[in-house]
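All protein chains but one are shown in place.
Moving on to subunit A:
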Amino acid sequence: MKRRRRNTWVESHSLLFLCEGVRGAETSPSCFPGWAQTLIQQWLLYQGQAGSIQPWLHQNSEDVRCKCICPPYKDHSGHIYNKNVSQKDCDCLHVVEPMPVPGPDVEAYCLRCECKYEERSSVTIKVTIIIYLSILGLLLLYMVYLTLVEPILKRRLLGHSQLIQSDEDIGDHQPFANAHDVLARSRSRANVLNKVEYAQQRWKLQVQEQRKSVFDRHVVLS
């Protein structure tokens, strides 16, 4: 246990070194803020304790199991055996240890046991859940931004927003020129923001339209 812990420590420091190397010596001693460093260290420590230092580089050896379910037999109650063996060893004789019944009964006992070899990828599960939660989180943040923060910002920058609004109105009446218009606009890099905002406005209008037809007029999807 101790040894593994030291390994992890070394690992985390080498990562920080690597980070410095990239950034160069004259910049700040490390490229992560303090809290991030502690987080990374703790995470690495945790990973060390959990048994694998580089979880996504190789298949976790804990991800296979051979599970034998043995029903009650004579005076032995039912039991579940769980062992980490390869697929070809996944049978009652290899997994059921210690054998609860004496030698002559082993065959009869094992005949009733059902052994199943199962695999999973805990890394896939972890990554999937984290991806899912982060998308959900981003969407929620964006929703909160759109409903709470943006109206306030807009009210504060009223004049500016009116300018944009009138700009949008013109853009909307000539839909076929849009593509060309946008293309022409995007040539100058300063207008990238404008373009994003334009796309956002367009999208908002679209969603508003959808909302009207689904929730207000009940034309589609009711």
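By our rule, a contact is a pair of C-beta atoms (placed from the backbone, for glycine too) under 8 Å apart; a residue touches a chain by one contact, two chains touch by 3 or more; residues count from 1.
Here is the rule we go by: contacts and distances are computed from a predicted model.
Engineer: The hidden chain: which UniProt name fits, "Two-component response regulator", "Chloride channel protein", "Chromatin accessibility complex protein 1" or "V-type proton ATPase subunit G"?
Structural biologist: "Chloride channel protein"
Engineer: On subunit A, what residues meet the omitted chain?
Structural biologist: 50, 62, 65, 69-74, 77-82, 84, 111-112, 114, 118-122, 124-126, 128-132, 135-136, 139-140, 143, 146-147, 171-181, 202-203, 205-207, 209-211, 213-215, 218-222
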